[in-house]
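A single protein chain has been omitted from the complex, and every remaining protein chain is retained in its original position.
And now, chain A:
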Amino acid sequence: MTFKHQLELTQVGIDFPTPKGPFTALTDVNLRIQKGEFISLIGHSGCGKSTVLNLVAGLNQATTGGVILEGQEVNEPGPERAVVFQNHSLLPWLSAYKNVELAVKQTRSGRSKKEIKDWVEHNLELVHMTHAADKLPSEISGGMKQRVGIARALAMQPKVLLMDEPFGALDALTRAHLQDSVMEIHSKLGNTVIMITHDVDEAVLLSDRIVMMTNGPAATIGEILPIELQRPRNRIELADDAKYNHYRHEVLKFLYEKQRKVESVDSHRKNKQKNASPVTLKTGSDKE
């Protein structure tokens, strides 16, 4: 059975209960994603990007509307929507191999020992981590941990791969390497990917569409920017590309002009601004 859209978010909203009554984090989120698409979610801190991802993952439940994956409503977490967490979340007492193996044993139960071993090794190979298979997470670098985290997610053979700021905690060079790896894997496997990021370059480089979120509370999708750059993409060639820079400019314009956190609307908001941690974007602040 084929679906026109693999993943549909319809009128999704979510309220979190607080002592002062419900807090509306998201409202009216509508998104249709096709199989194999690479989607980036971008927006200022606290705009509910992670909440959208958690809704698709099934870790949060929508108050209104719902998420439908291949004709089935999403209402609990599961391996067909594997998550790559921001801080890798590997089990610290298991080696890289064993971490991936846990996921494989869970999702490919009934397979022979050899099949399981082959599949674990295949996935470690995909992220170029075969050499450190027997290392504990504490013995490898942050980038390597995140690679193992991606291998673990891929090993579940997810219909949709969810990545929550996967490279946010890494240095710029490591991040570039991992972005290249993700592009390589995406072109090889053709998974549907939803990735949260606050790095404009990362979003433009990797995505088929960039979903830009408005500021919370009651955040929703502001604009959707299709990125029509030919694949495979090369970061060095694209650096001088007019189209690439145009997309980059569009995202920056959305974030800094249209969704600039308004400071004069009312004093309440102003105070909130002061208390909130400053929004940092990794690139493009010179173009502001």
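Here, a residue touches a chain if its C-beta (ideal position, glycine included) is under 8 Å from a C-beta of that chain, and two chains touch if they have at least 3 such contacts; residues count from 1.
Heads up, the rule we're going with is that contacts and distances are computed from a predicted model.
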{"item": "Listed names \"Carbon-monoxide dehydrogenase, large subunit\", \"TonB-dependent Receptor Plug Domain\", \"Bicarbonate transport system permease protein CmpB\" or \"Fumarate reductase iron-sulfur subunit\", with the criterion being the UniProt name of the chain not displayed", "value": "\"Bicarbonate transport system permease protein CmpB\""}
{"item": "Residue, one of A:Q11, A:Q61, A:Q106 or A:S187, that touches the chain absent here", "value": "A:Q106"}
{"item": "Of A:L91, A:A172 or A:I224, the one touching the omitted chain in the full complex", "value": "A:L91"}
{"item": "Which of A:V12, A:I42, A:A57 or A:L238 contacts the chain that the document leaves out", "value": "A:A57"}
{"item": "Absent chain, residues of chain A that touch it", "value": "57-59, 76-79, 81-83, 85, 87, 89, 91-93, 102-103, 106-107, 136, 138, 156"}
